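Only a single protein chain was left out; the remaining protein chains are all shown in position.
For reference, chains read A and B in written order, and residue numbers begin at 1 within each chain.
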Amino acid sequence: MSPAGREVTITIDGREVSAIEGEMLHDAARKGDVEIPYFCYEPKLGDPVGACRMCLVEIEGIPKLQTSCSTPVREGMVVHTRTEQVKHAQSAVVEFLLVNHPLDCPVCDKGGECPLQDISYGWGPGKSRVIDEKRHFEKPIELSPLVAIDRERCILCYRCVRFSQEVSEDAQLQLLDRGDRTYVGTFDDRPYVAPFHGNITDICPVGALTNYTYRFRARPWDIEHAGSVCTLCPSQCNVSFTVRDEKVKRVISRDNAEVDDGWLCDRGRYGFEMFDAPERITGPRLKGGDETGWEQAIAKAAEGLRAAADSSHSGVGSKSVAAIVGDASNEEGFLLQRLLRDALGSPHIDSRPSRGPKASVLRRLNEPKISAKVSDIDEADAILVLGTDPLHSSPILDLRVRKAIRRNGAKLVVATERPTALDGGAEAIARFAPGQAAHFVGELAGALGGRENVATPISGTLADAEKVVVIWGERIARENGAAEALLEVASAVGMSGSEGSGLLEIPDTTNARGLREAGCLPDAGPGLAETTAGMATEEIRKGLISGEVAGLILFGADPLRDFPDTPAWEEALTAADFIVCWSMHENGTTAKADVVFPLETHAEKDGTVTHPDGRLQRVRPSAGRPGDIRPNVLVLSDLAANLGLVTGIDSQPTAFAALTEAVSFYNGIEDEQIGGRGLRWQDRDSSTADLAKNVVMDEQRDAPTSVVQPDPTPRGVPSSDSVATPHSDGSLLLGTYRDLWAGPITELNPPLKFLTPQQRVEISTADADRLGLRSGDRVRVSQNGAGVEAEVHVKERVSKGVVFMAEGVLDGNANALRGGGPVQVQIEKLSEVRA
Amino acid sequence: MAHRLEKRVLLEHAEDPALRTLDGYRRLAGGYETLERAYKEMEQDEVLKELEDSGLRGRGGAGFAMGKKASFLPRGDMAKYLCCNADESEPGAFKDRELMQRNPHQLIEGIAIAALAADAGHAFIFIRGEYDEQADILDAAVAEAYEAGYLGTNILGCHRDLELVVHRGAGAYICGEETALLDALEGKRGNPRLKPPFPAVQGLYGGPTLINNVETLSNVPHIVRRGAEWFKGFGTEQSPGTKVVSISGGVKRPGNYEVELGIPTRELICDLAGGPEDGHEIKAFFPGGSSSPVLKAEEGLDLPYSFEAMAEAGSMLGSGSIIVCDDRVSIPHLALRTARFYHHESCGKCAPCREGTNWTVKMLERMVRGEATPLDLDIVSSVQQNIIGHCLCVLGDSMAMPVGAMVRKFREEFEAVMENPELVLDPHAVVQAPPETLGASA
Partner (left out) sequence: MSPVDGPGISNPNLPVDPAVREGRVPGRAEEEIPELHEVDCPPELQERIETLMGRYPDRRSASIPALWAVQERYGWCTPEGVRQAAAVMRVTPAYLESVASFYDLLHTKPVGRHRIEVCTNISCWMRGGDRLLDAFKAAAEGDEDFFVTGFECLGACDIAPMASINQRYYGPLEAAEAGTAIEQLRADAEVLPEKNLAKRGLAGDS
């Protein structure tokens, strides 16, 4: 928290230091290059606690020594940090901390990177006077399957419990007992299961909390650090890989205040063993499993794609190859759209799992004046979380919102289908039925204009606030008119005129924004420029089935698992003539491919990605590429060459140069400018001008409709007591969501296997009672003959008439049911839970 | 009938069980008349002035001027709170118990008037969980006060509200520390907070809060009724008023005695409490509970019992609780018993107290077992010095000062015991005296 105050001058150890009035003495000292040892002080964790007493200093005028971490500076303060009194106190405190601390250094993972070691050495008495027995605990024990806790080593600095109370707010980690018997633990010794709990191993200043994944793996002098960006979700947190012998051994945060605030979620932190998983595809292969050389594979792929492009099953001039891009860097995306458009002459490329807004709307959404950056959340007066649960879709933003509420008094309103983890801190909550997002957002725009409707409970908070940040889920834009309505909301709260207000999108895939801006859209080229319109994802699927599309490129996309309507995609992939697939590991989709190429992970890739708020970030190769994996930028370039297109791209720098040239608002960005902290293209002076150059103002083209048409499959009018009116046949409306742990992340990383989600159907207490169901019962959820098995999970906050299931789960994937829109499902009990 | 040396103000009529009831309180002590006058006729500043002029010092241990503390609360519309610290857990102190048990309405009236001075709308009595019987008595008295209209909304038609909640603790000495009390009242573990900010400005739920001891608040109706000048007529200039003193240990008549501050300590211990048991002499005593450095008999008996005299002698009056140690008490064992208390009660938040208390206990245990050397004695002294002034709250100091004093003043005893632990015939110290000499049964 940065105090905005006047500058004052204080004196530390005889030197004058400039500080800001009200900031903590400890911070001021650090800025003035004065080192004061400390353990418990961590501003990210909230107010100082002054518990460790390590930072005691002498302040003239106050007889007792004061903790510098909790003393705000005032003009003229005179501080001494090296007097005999202070040194005596520091030595005493170190001695006290070591009274019961075990001499574990030789076997402790923290050794070599341990603040307690460093401070004991620098400020401690040097010799121990303790000959009594130290206190004992059973050690180490599992705090969770990922984190080991050694309570004897704990110096009770409170950091981990403060994290649990004040940052992730899961309040599961607590102190128990009192005095020197105090220890850190959970309720009834149960495992600490929470998606951020890995952070406590980063902030623990001793070896009390360590990762099982890094246990006894390396000493600090064995390893190297390499910085990159995690691409496992749209949060794009900055990470630092701890690498030994070219293999990633550990992932820690690289602390970027503009992106992740120094935290990581457990996915990014523990999802690294899959880099070396045996399931990994390490070289190109052909259908049937035959491994082949790179040249042959590229030649075969080119041959098949050319054949598909030339064939025409329905009419003259029909372009027959399509591409769907998922997990890719900006450069890879750029090359793919060049491949498709210029080498294969096809306009059918998309980077979204389902429908999305037209390019014209996207351009308006992209306007810098209504774009928020992540750090805008910190200062927001009101935050609207719309149509998404950040905990699942972009975890680090969940922490950011909590921080804004807690530290800055931001007011939160939530408008979603499904209960979110942030509900507890919201001023007002609105629920709409699955499929009714567009209607709701339209109502919200109206409410902000003064109309009384279902959105009124949340509109008041937004209307009263000066800085409004709207965090919205990309998937609401799958509905017609939703994105337009969102723009109306932005206009209604005066977003473009308010500094610090804006929209922040949470897309479905990590680099969705970068791929869009690189041109992986059916109706826009690089820089969102106008281009010949092609088919979008769902049209591609229909085209494959009808035969209009014969060839398919899938780059980092697994439609059979991740896209809605699995049966339709099954049909589509089977019908395709030729499929080229890039994937990290084998799955249902790669089984259908004719040529499979390996995909690089974010520890191997060299490229840029674009954060949903527009920040270009650098993914850097940090570990060795297993097997025969080659950089895909070169592979795509080779493939293009085989198809007759000379791209001139033979390295990352040339790829980057081509990208920045083609994307108008990236023009002139240099690699050094991106550096280790990234660069928002909107923050560059020329950006607005450039955008205006290429953006066709759509005011005249697409006259904004004043009445938003709801989705043509209405399933009940949102009312105050039930979001969806129950159907006469007793069926319920199904909504789906992407669970944080659903996906290969838990299947390919052995330490994360215990988190593999089982399919659950979340149901309200009222509906559960009506159907005679209890949590734990097994049921079959079916629709039109297709069904999946799931376990019942009764939740109070789920609206009546609606149920929720997770997408992407291996067994019982909800995507198997959806027919392209929210569907009515029947629930049939299979077995009951034991009483 | 009270002892001639007693000056009963707070304990006046306390021998009559009827005093506990609202009717009895009204009848015997003119109860609630002062509340009525204060609410109907006095302004906040008037009440504050009376309290400040009286010079009433906190009776819970710190001895800070009560009126001045109340004046620190900011003015304004925000919610303000008053907390009555009834968490009496200091070894040797049992005066608040007596006051709450026998005269609960006096406390309630005091709280209501003090709430006027602080402009508080919500008051809490934080009573230690072990005082279950006294809490029940308070519950009943509070209910009576509500019914009579002295608490609740629009008290006596004066457009003032005051909600009073009796909140039972659950057993932790540290909750007697005012900021730890606030945390416990907020429903958390009783850990002390950093000061500044002080509770007067940022206390309960972050709002301005006045925290006072039971005895302090019990004085308020009397001061407001009879005036500051009347109050200053008792005691000394720096320690005005009466004090309910708890005396226990090696004396014939342990109990609570209300006296004028400044009374010679010898009169308290030897006259009022009957002095040491036959055949024994006083070796030393704690003047202000176990947190005060012990005074040898020759050092302390002839001092006046007042805040200033005790401070000058290198000790403190504290909560006004005297524990007398006679010649049978082995000081090293006493030191161990004292250290064990603080070790048990340390909240564990800061390292010097948490580790210092357990280290001191371990060393003293070795000493009384004969497994220590004079070097260990120096280490014990050094550890106490390392604790003092470095902790988050005063609990660490509360062990370090008395233990340090004991080692300093009785070093030969420590050395003798370390050399030969069998010197202490009965580590359980004093044998129980015959029942007849122990206070009258009603």
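The rule we apply is simple: a contact is a pair of C-beta atoms (placed from the backbone, for glycine too) under 8 Å apart; a residue touches a chain by one contact, two chains touch by 3 or more.
Note that the structure is a prediction, hence the values are computed from the model and not measured.
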Residue in contact with the excluded chain [from A:191, A:345 or A:676]: A:191
Hidden partner chain, touching residue among A:453, A:756, A:782 or A:824: A:756
Of B:11, B:125 or B:138, the one touching the omitted chain in the full complex: B:11
Contact partner of the left-out chain, one of B:52, B:88, B:376 or B:397: B:88
Chain B residues that touch the omitted chain in the full complex: 1-3, 6, 8, 11, 14-15, 79, 88-94, 96-98, 101-102, 122, 128-133, 163, 165, 167-173, 184-190, 205, 246, 248-250, 253-258, 272-273, 286, 290, 321, 323, 325, 329, 334, 337-338, 341, 344-345, 347, 428-433, 435, 438-442
Chain not shown, touching residues in chain A: 144-145, 170-178, 185-191, 193, 424, 754-756, 765, 775, 794-796, 834
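Just so it is clear, only the chains that are shown with their structure count from here on.
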Approximate Å spacing (C-alpha centroids) for the pair chain A, chain B: 55
Parts of chain B lying in touch with chain A, wherever the complex brings them together: 172, 189, 194, 343-352, 354-359, 362-363, 366, 379, 386-387, 389-392
Touching residues (chain side chain A, partner chain B) in the complex: 48-54, 56, 64-65, 67, 70, 88-89, 92-93, 95-97, 99-100, 129-130, 132-133, 135, 155-156, 158, 175, 177-182
